[in-house]
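In this view, the complex is presented without one of its protein chains, the others remaining in place.
Chain lettering (A, B and C) follows the sequence in which the chains are written, and residue indices restart at 1 in each chain.
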Amino acid sequence: MPRTRKTPAGKTSKTKLSPSDATLDQKLEKLPTGVSRQKYLQKLDSLLPPEDLPDRAYGDLKKKGYIALYRLLYSIRGTEDRLTRLYRQGKIVGGVYLSKGTEAISVGAGYALDRSQGDMLFPMHRDLGAHIAFGQTIERIYCQYMGRSGSPTMGRDGNTHFSDMDRGIIGMISHLGSMLPVAVGAAIGLRNQGKNAVTLNFIGDGGASIGDFHEGLNFAAVANAPFVLVIENNQYAYSTPIVAQYGAERIIDRAIGYGIQGEVVDGNNIYEVYETVRNAVNRAREGGGPTMIEAVSMRMRGHSEHDDHFYVPKELLEAWAQRDPLLRAQRFLAKQGFLTQAEIEILEKQVDAEIEQAIVNADASPLPDPISLNNSVFAS
Amino acid sequence: MPRTRKTPAGKTSKTKLSPSDATLDQKLEKLPTGVSRQKYLQKLDSLLPPEDLPDRAYGDLKKKGYIALYRLLYSIRGTEDRLTRLYRQGKIVGGVYLSKGTEAISVGAGYALDRSQGDMLFPMHRDLGAHIAFGQTIERIYCQYMGRSGSPTMGRDGNTHFSDMDRGIIGMISHLGSMLPVAVGAAIGLRNQGKNAVTLNFIGDGGASIGDFHEGLNFAAVANAPFVLVIENNQYAYSTPIVAQYGAERIIDRAIGYGIQGEVVDGNNIYEVYETVRNAVNRAREGGGPTMIEAVSMRMRGHSEHDDHFYVPKELLEAWAQRDPLLRAQRFLAKQGFLTQAEIEILEKQVDAEIEQAIVNADASPLPDPISLNNSVFAS
Amino acid sequence: MPIMTYIQAISDGMREEMRRDPKVMVMGEDVGVYGGAFKVTKGFIDEFGADRVYDTPLSESAIMGCGLGMAITGLRPIVEFQFADFITSGFNQVVNNAGTMFFRTGNNVSAPVTIRCPSGAGVHGGPFHSQSPEAWFVHTPGLKVVAPSTPYDAKGLMISAIRDNNPVLYFEHKFLYRRVKEEVPEGLFTVPIGKAEVKMAGDDISVIAYGASVHLALDAAERLAEEGISVEVLDLRSLYPFDKEAIVETVKKTGRVLVAHEAWLTGGVGGEYASFIAEECFEMLDAPIKRLGSRDMPFPFAPQLEDKMVLNSETVYRALKDLAQY
Partner (left out) sequence: MPIMTYIQAISDGMREEMRRDPKVMVMGEDVGVYGGAFKVTKGFIDEFGADRVYDTPLSESAIMGCGLGMAITGLRPIVEFQFADFITSGFNQVVNNAGTMFFRTGNNVSAPVTIRCPSGAGVHGGPFHSQSPEAWFVHTPGLKVVAPSTPYDAKGLMISAIRDNNPVLYFEHKFLYRRVKEEVPEGLFTVPIGKAEVKMAGDDISVIAYGASVHLALDAAERLAEEGISVEVLDLRSLYPFDKEAIVETVKKTGRVLVAHEAWLTGGVGGEYASFIAEECFEMLDAPIKRLGSRDMPFPFAPQLEDKMVLNSETVYRALKDLAQY
């Protein structure tokens, strides 16, 4: 089986961050013995993608697909922006963990699955985009965040932790990495029942350090399971930078150690994400086994909306802001002649209206009735 | 940091096992969907080492060292052979898990540490050889297996599960892989207290699948810990062949994914094991970070002495019997002129006598007094 | 009716249900070609094939997690931990992932996984092959827990566990494997989860026990019968949900109760049943409720030590005698 390590995403980009950057250096002072600051600074450069999307065709995408993906991207950005607003208004229960800046990963990957084939999605906490791409309604998402009875969990679990078996979505538990073996087992289970389906799970640069990552991928590799793992490397796990999280050059360097396919993808290029995941999904469906994909991006907000992000060097955020996945996709669509600026504005207005309506509807969803807790623990 | 993958141990050996071997093929019939028999059969060949030890100098070994290592090798073989006898006589408590055929790994690795520097050993269940090489007495080992009060655990734990802090040995719990993070923590702890010590842990081809393997190595890599992991690939985990255990070509292919040094070593060549581990220990001591070493060998007995080994193809055992680490070392010593056949016999007689005496002594050690259980749970 | 040992009955229950329902499968380390560390699944791979008798890598968390994944796609896996002691390595998957699945999905997804836990001491297994960790799971919502003491119950509860649409932990006691046998019906039958059974009727004192401790209680009861003391032995069989009516009934009858288990005393499930009795049967009690368990320490390896640490029938006998004389 081939095991490639693709060219790092930023190979062609102009260097934006350098070891001589004093502010950046200062932030990295407090690392325990043995953690290499130098190695980190070199790494940061190589992770940065070019400012524009490579001007080419992406996989099996047609004009409709390019536009649909942009629409989803805009939807999730809008949905999340309003989550912040609602959070500040006190309308949200619990914390809010946003995908700002990394939405292209979850949307592109979610879109690459095929619900009609029985594919299943196992999203993580920063993957609202995948829920939407996989058919979840924005209204139900807001219900979930507001703890309403109209939410898929009936108000029992929060934020992005929600399943929807009708759509083939299994929500996560908080324990990062725990869903990886579950997704692998589902892939094998579907195959053993004669289905031709693929399962997809996400994990972060932090979650990738947990034991289940290893156990699950090893299990998948041995079974040649129809499984795809997307690693969202957004460079931070809560406040922990990747230099204190893993020692390898890239997370994807682990692929050869499992004997599976590994790919690096520019996580701020929604079309490349889609293309890469789509290829992996197709390969898995044809019996080609699991793939792990490292999508490189940058978390543009704090870990949650109550975290002010002070530990992230501003330079890093500025450099990545110029590579915002929406801006890049917009420029690409315009350049390709798929959508004019005017058409983009119309699309966005439509989506905005949809979102506002979803909020109104969700806010009208009743609070959950405590009676619903009776007989809620065991299936009969 | 360099990350090499050395030539597989058997690269130069004549092919001994081939996919056309019908008996072998038959044993591999019952594999779940997705597990590749073909891949396995190819793998088996490449794991087999040449019949003779490469005729060269090994690291910093002098004549005395070559002989000392052989003596330890013979000691452990003799100690274990008698364990089987004692087990059949009903003198052993619990099961007996032998290292027959793979002793060169534990002895060679244990010998490569330096107790005077404060190095610490974290052996696994098939590493009696490492205990001996690290200064444990054969008498105490027999006490341990017979559950006597003279054992390091005072009869509280069995077989190879024993610590001896005075010698810098921390015994394992049964849960495979659990000691890996402990050994990594000890390495960091010693460094943070200004010591220049290295810790070494063993793990099997089976144990390497557990989450702690990943969490521990990742932790070590990030911290650049003075830590060495020796993976004893004896091709079976209980009854499970490596094809059903991991998907990669070699376990050591994981090294690049941690960003640490990786080495493959012929596990039936005690001098190569010593040399490789010694280099890794020296590098770790000098701040060069962790190394993982895959020592390839073959478990020549059942998982334990109550397992008849029926699931291992005879061809495999026959091919490996010709590569027995003792026979190969003997031939090497003779060829180098380090020991004549007559000298070897004298050495072996001495060791035999020591072992018999140790058994007598251990058998005279009292059964543990149940009173010793009082106040045994909490340190004051 | 054939005579079966406890371990044969476990195998038989699994085999029969696998024959009936093609969705049922087994997974774990060495369950396939080897037939399991205790040979419970010996021959299964020949009958059901390698996909239904699934040999896994050595990774308890993945075994449990993958089992859960298979379950949500419609299969009914029997997940085997090679020893109950190793469930700690897959603990999070059991308690947080499997245990909450039905609840947290708004009752949308269920998790029909049977979790086999070969447990118990008396086999010189030392600290990590002798544990009886059922209390952790009785405390965790979303999990059912059973612990048979006889071949009949072992088979019937196995079939019930497999058919249950929830995660069921099945604690089988290694010491009983080949030491107890009885007539067990061929084919399919069930023992309901949540129902206790009086294994010996008596009037003076009740012992509430499960698993191997039932046999300690029966031994002690026989000795006491000779001394004219009549002991009722209630075998809980299900630890959660547990049979509150049966407990109340036996306490009502005797007014004196001993709760006994091999698990560590402190924080053991005995505390649950004893305090249930203390609360619900206060007026019925003629003597303090007595609890017994093994001593609060790791299970020692040497037989001389293990004997003094693990609950035994002598201890049960003496506790009952004390109760009788209260």
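One rule holds for everything that comes next: a contact is a pair of C-beta atoms (placed from the backbone, for glycine too) under 8 Å apart; a residue touches a chain by one contact, two chains touch by 3 or more.
Everything quoted here is computed from the prediction, not taken from an experiment.
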Interface partners of the hidden chain - shown chains only, full complex considered: A, B, C
Touching residue (missing chain; options B:84, B:117 or B:163): B:163
Residue among C:155, C:215, C:237 or C:290 touching the omitted chain: C:290
Selected residue (touches chain absent from view) among C:38, C:54 or C:136: C:136
Option from A:174, A:322, A:340 or A:357 whose C-beta touches the chain left out: A:174
Given C:50, C:207, C:221 or C:277, the one touching the chain that is not displayed: C:277
Sites on chain B contacted by the missing partner chain, in the whole complex: 120, 151-154, 156-157, 161-166, 170-171, 173, 175, 178-190, 192-193, 199, 211-212, 214-216, 218-219, 222, 376-380
Where the missing chain touches chain C, by residue: 85, 88-89, 91-92, 95-96, 99-100, 103-104, 127-128, 135-136, 138-142, 240, 259, 263-264, 266-272, 274-275, 277-280, 282, 285, 287-291, 296-298
Interface residues of chain A (partner: the chain not displayed): 30-33, 93-94, 147-148, 153, 155-158, 161, 173-176, 206-207, 209-211, 237-240, 244-246, 311, 367-370, 372-373, 376-377
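Just so we're on the same page, only the chains that are shown with their structure count from here on.
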Between chain A and chain B, centroid-to-centroid distance (C-alpha), Å: 42
Distance between the centres, which are taken as Cα means, of chain C and chain B, whole angstrom: 37
For chain C, residues contacting two or more additional chains: 51, 56-57, 59, 61-62
Where chain A touches two or more other chains, by residue: 188, 192, 211-212, 214-215, 218, 222
